[in-house]
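Presented below is the structure to which this report refers.
The complex is shown incomplete by one protein chain, all other protein chains being positioned as in the whole.
So, chain A:
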Amino acid sequence: MALRELPHRTVTVLCRDARPGLRAAQPLFRRNASSEAVQEVESTSSFEVPPPSSELVKEYDPVARSRLRRRGNKQLPPSRYQYRSPKYYFGPLHPHQPPPVADPASRLFQPGPFSLTRLEQTYQNKIASDLLTLSYQHYPPGYRAAKTEQRLRQWTGDSPYYKNRPLRPPRGKGEVLRLLQEPRTFRNIPKITNVTLHSMVPEAQENSGNLHVAGMILQAISNVRAVPHRAKHNVVGWGLRKGRYVSLTSTMEREDAQDFLAKLIDVVLPKIKEWPAVPGSSGDGHGNMSFGLTPDQVALFPEIEINYDSYPPKMIPGCHITIQTDATSNKDARLLLQAIGLPFYGKLND
C-alpha cells in the first residue's frame, strides 16, 4: 500500500513548482463569488517597494514647493480642497454621504489607540496563561458535558396566543438567570472589558457647582467625558428629588481602562494610608467587582494632585469603581483582579 502510494507522493512533491501555473489558468474556466475580489487585490505588498532615495528625502521641502507654486499669486480655490462631513445624516439616497467613522474627516472619528499598554502586555504574556493553568479542570477522554435543560419556563395552557411566544423568565420577583459556567478553555479566559467610574453627588441638587467639579474630576482621571444622571424617584431618606441631576458616570474601554487600572494599582492605592483592600463581599456573581474611594483618596490621583488648588476642596467627590470582566463567577473575576494586583479582604462572596 505504502509502496503504491509512493510514486503518487513523489509526483506531488515534484510537481509542486508546476502548480502556480495551473492555478493561474483556473480563473478562465472557473468562476467563484470571490473571483472579482481576488483580481482587485494587489499581488505585491507596499512594504516591498523601497523607500524614496535619501537625496530625494533630503531635498523635499513642502513649504518651498508651495511658495514656488504661489509665486504668480495663483491661489487654489480653498473650498475645493476643504472637505466637510455633513452635519446631519439625510438618508442613504442623499448625494452627500458622510465618510466612514474610521476616516479622520468624519465627525464621529476618535483617534487612538496611542500605545500598547503595559497592563495589556502583561495580561497577554503572563496573566492569561497563568489563569488558564490555575482554573484548569481535567476531563478524562470521552467526557461530554451534561446538556443544560431549558432554564426558561414554557407557556402551558390551550390559549392559541401561547404559540411562538418568547419563553417565560424564572418565577419570583428579582429572580435572574445566572450565567452558564462554561468549561475553561483558551478561548474564554476572563479579561477586563470595561471600567466604570460612578460618583453620586446629591449636593448637586442645591448647587450645580458640585456636579461640574465632579464631572471635571471624573473626566480628568478617566479620560472619558462624564455622563450625568437624574434621580429616578423621590427618596426622602437620601434627600433625592425626582428629575434632578444627582450622579455622574464615565465608562472606560480598552486603552483608557488599562491606563486607569495601572494608575490606580501602581500609584493611587499604594499611597492610601491603611487601605484595607477591596472588600471580599464585592461582586455581583456575573464577573463585575466594585469598590469605593473616599474624596481624600480620589484627591491622590496624579491628575488631581498636580493642580489640586484648582478644585474647591469641599467639592471633590468620592467615587465607586466597577471593574467589568468576562468572567462568569465571582471567583474567576477575583482571580483575574488578584493577578493584576488588587488584593481582597474579609469574607469572600462566592
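Observations
In the analysis below, a residue touches a chain if its C-beta (ideal position, glycine included) is under 8 Å from a C-beta of that chain, and two chains touch if they have at least 3 such contacts; residues count from 1.
Criterion: contacts and distances are computed from a predicted model.
Of the candidates "AP complex subunit sigma", "NADH dehydrogenase [ubiquinone] 1 alpha subcomplex subunit 8", "ATP synthase subunit gamma" or "Large ribosomal subunit protein mL46", the chain left out of this view carries the UniProt protein name "Large ribosomal subunit protein mL46".
In the complete complex, the hidden chain is touched by one of A:Q97, A:Q181, A:T294 or A:S310, namely A:S310. Considering the full assembly, A:P140 is the residue among A:P140, A:G172 or A:G237 that touches the omitted chain.
Remark: the omitted chain is touched by one listed residue; of A:S43, A:N125, A:S159 or A:T185 this is A:N125. Considering the full assembly, A:V57 is the residue among A:V57, A:L93 or A:V236 that touches the omitted chain.
Checked against the hidden chain, the listed residues A:P86, A:P100 or A:P113 yield one contact partner: A:P113. Even with one chain removed from view, chain A keeps its contact list with that chain: residues 51-52, 57, 60, 62-63, 66, 104, 109, 111-116, 118, 121-122, 124-126, 129-130, 133-134, 136, 138-144, 146, 212, 216, 307, 310.
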